[in-house]
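Worksheet: the structure to be examined is printed underneath.
Apart from one protein chain that is not included, each protein chain of the complex appears where it belongs.
Each chain carries a letter (A, B and C) given by its place in the written order, and its residues are counted from 1.
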Amino acid sequence: MTHLVQLAQLLDQIFVLAKHWLLGYVPAGAQPLCSAVLSVVPIIIVFPLLFAITTLLERKGLGRIQNRYGPNRVGPFGLLQPIADGVKTLTKEDIVPITADHAVHFLAPLLLVSASFMDYAVLPIGRNMVIVNLNAGVLFFFAVGSLMELAVFMAGWSSRSKYTLLGAMRAIAQMISYEVPLVLASIVVIMQAGSLSTVAIVNMQATYTGIWPHWFVFTPWGFAGFVLFMVAATAESNRSPFDLPEGESEIIAGYYTEYSGFKFALFFMGEYIGMFATSGMAITLFLGGWSAPFSFLAWIPSYFWFFAKLLVLIAVFIWVRGTLPRLRMDQLMNLAWEFMLPMTLLNLLTAGIWHFMPMGPSRWLVCSIMVAVPCILLSRGLKHKKKFQVHTYHYSE
Amino acid sequence: MVGEGILKGMAETARNFFGSFVSKDRLTTVQYPEQRELRIEAARDFPFLVYDGADWHQGMRCVACQICEKECPPKCIFIEKSKDKKPDANGKPQFYPAVFNIDISVCMSCQICVEVCPFDAIKMDVDYDLSTDDRFGGLLLNKQRLSKSNEYYRKIHPTEASAVDARLAGERARQEAKAKTAAEARLTTTAVQPASGEPR
Amino acid sequence: MNLEAIKSEIEANVPGCRLELVANPSPSGQHSLRTGAEHAVAVAVYLRDAEDLRFDFCSNVTGIDWPSREVSEKVKVRKLVDGVEQEVEEIRKTTLAGSLEVVYHLFSVEKKHGPIVLRMRTEDRDSGVHLPSLTPVWRSAELQEREVFDLFGVVFDGHPDLRRLLMWPSFTDHPMRRDYVGPDDYEYEPTAHDEVLRRAQQHRSEADETQLGEAEGR
Partner (left out) sequence: MSTATLPTAHFDLEPMTGPSKEQLLELSMGPQHPSTHGVFRMKVVLDGERVVRLKPVFGYLHRNHEKIAESETYLGSMPYTDRLDYMCSITNNWAYALAVEKLAGIQVPERAEYLRVITGELTRLQNHACLIGFLMQDMGSSGTPLMYAFREREKILDLFEALTGARMMCNYMRFGGCRVDLPDGWLDQAKKVVADFPRFLDEYEQLLVSNEILMERTQDVGVLSRELAVSAGISGPMARASGVDYDIRKVDHYSIYDRFTFRVPLGSHGDVYDRFMVRLLEMRESVSILEQAMRAVPAGPIVDPKMKIRGFRPKPGEAYGRIEAPKGELGFYLVSDGSPNPYRYRVRPPSLINLTVLEDLCLGRNVADIVAILGSIDIVLGEVDR
């Protein structure tokens, strides 16, 4: 039995141990640098790989949702499709509009990709597996995340096209608006954990009562916070139904209309990497990070749980994309400022009350009501204000 | 409640997602080069010329009357009439097309040539794997490439072909009967020698 | 709907207006009313607004080109032939002036009847091609009159936005006229027809030459 436990621990920590073993061969002076490289390189390899797999999963999943096969021509079951896509984008001509601001046009995709990679610095993807355990990890995450807005605007502005300009305008408005509920939704967790460190937040959730974990999502404010966070995250990562900045059918491809070849692929990748990062943050904040969903499953390596949760969230993203039409700009803004913002503020209040109420069912009841009733009232009110309803039709014989 | 319609829609797409794995009715894609749909008898794409017997030149039904050339809406048929005559399947001397070209990159598969042909000489093919990079060699079909046997016609359009065959056989029988009576009449009137050049 | 009755009703209500009833010999029996240009708008407004007519739905607007043509008819003329007056058959040729005709097919959504066919004629096919626009009466004529202007060259006075619809702005001719000859400057799609093929090859060689020239010019 103890052997099994040791084996499980070994498996769980195998990457950490391997890193330390490798560092043992490095002179002491170079160790910090080597340590950083050894932490960063796997991230730079694993997440683009995940991106490749996700593009395939997305196309296959959308295909199945739409009653098609999806890509199945390259390799067995189309598994090599991402490689074919990569080769295609690499070999395509890189077209830069003659009037474009060349330097900015060139820098925008690089900035987007590097910004989205920087997010991973504070994401614990397994037990003891985080690049830097910053005291202000969550703050760092959102600060770096807002660099992506800059990249998007650079792309839209430098292309000197009307469509990209419209796309950039939309992107800026949307991303800044949704940053507010995104941050506010995560503050409830910080209040509860009393720390901005992502590692501390996960450690707090990685304990169990019986078989049940202490994930924040299993509290009323945590659940509301999670849903609000995910909605805002969808908007932040420009995913359907909030994909207005690229709004395919309206403004061609939005801010990256004028990009082609590998720069286009970089944009594509940056978006996905950013989406993984925000999903990873949602997992860290609400879904217990790398901790197992049941105590008896804790023997499975921690990084497995992180990626499993990530894939589930990606699947939900794909599912939503396959179902919903896109919102319009003003509606998107209304949602952010009239629904998301009040709800996140209320949620803050609820979290505070939860903190000061004694343990027990009364706390659950009060907090659930505090979240659910305003949500229903607010949404009813908004729906009523706009008078949306299924019309009735009469017939002429 | 807001979100109800969205959830309904999500349920519907989920149903389709799982349905596509179990129900043939939902996943209808035919994966083309490996799988092919059954040939539909009525299908049509481009015209071909029918010949009887074994030799395409000898058995060609077309008599170069040029009706199809005239009636073709996009004018994709080009015919030159022969100077001499050759015996057709019934042995009757007929003109034949010296040149018969169909430009299938212009043809719009409307089947009007088939409808107007009084000799059942031109019919619609069902062969659709025709893409080529050779504009003239591949898509401008000449007489020889256009000619296909009556057996082939029977294979691709069985119902239609049997009706045509029956009609042609009827005509042939009528013709033979007529020839016979004419010959008999000649016999009775002259009774000198059998009519020369009687076919077959 | 009795066209005669409508005709007299309009003539009674639109002062100074004379309509011509154009018979249609085809089995369709869709006879039409021809109005002069000066009263056209008044007639249209009456057709649209009159209580018993209410032709509020202008379905179809189109033009017809009638080029000037020679009509030859045999006439018997009394003539002095060799000093004797005789009845001689003679072929007399008259030239009918050409014109452009605009046809409106009107229906009534309210009364659910129709069609009534309203026609107008231009004076000739060169300069007198002006007709009043009925777009202010029926909005649906807007694009269709533009199309008639484009393809036939009828100028509709009072049309709010008379531009070419289908051809490009710098195009000068009117392709739907009977005497329109297409320019011989497009790239022929090579075909089976020898004549066309010859022209195609000629065009292609010309194009090659110009391309070559451009390449050398660089």
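We adopt the following convention: contacts are C-beta pairs under 8 Å (C-beta built on N, C-alpha and C of every residue); 3 or more make two chains touch, one makes a residue touch a chain.
Keep in mind it's a predicted model, so treat the numbers as computed, not measured.
The chain we do not see here touches A, B, C in the full complex. Here one chain is not drawn; of C:Ala5, C:Leu21 or C:Leu166, the residue touching it is C:Leu166.
Across B:Gln31, B:Ser109, B:Gln144 or B:Thr181, the residue that sits in touch with the chain not pictured is B:Ser109. Residues 62, 65-68, 162-163, 165-166, 169-170, 240-241, 243-244, 247-252, 321-331, 383, 386-391, 393-397 of chain A touch the missing chain (whole complex, contact as defined above). Considering the complete assembly, chain C touches the hidden chain via residues 24-28, 30, 41, 45-46, 49, 56-60, 62, 64-65, 103, 105, 107, 109, 112, 115, 117, 136-144, 147, 151, 160-161, 164-168, 175-176, 180. Residue-level contact of chain B with the missing chain is found at 2-6, 8-9, 11-13, 16, 26, 28, 40-44, 67, 71-73, 108-112, 115-116, 124, 159.
The criterion applied here is as follows: only the chains that are shown with their structure count from here on.
Separating the centre of chain B from that of chain C, both taken as means of CA atoms, is a distance of 42 Å. Spacing of chain A relative to chain C, judged by their CA centroids, is 64 angstrom.
Each chain gets a centre from the mean of its Cα atoms; for chain A and chain B, those two points are 60 Å apart. Annotation for chain B: no residues touch 2 or more other chains. Touching two or more other chains at once is no residue of chain A.
Residue ranges of chain B in contact with chain A, taken from their complex: 1-3, 6, 9-10, 12-14, 16-17, 19-21, 26-29, 31.
Across the interface of their complex, chain B is touched by residues 61, 64-69, 72, 319-320, 322-324, 376, 379-380, 382-383 of chain A.
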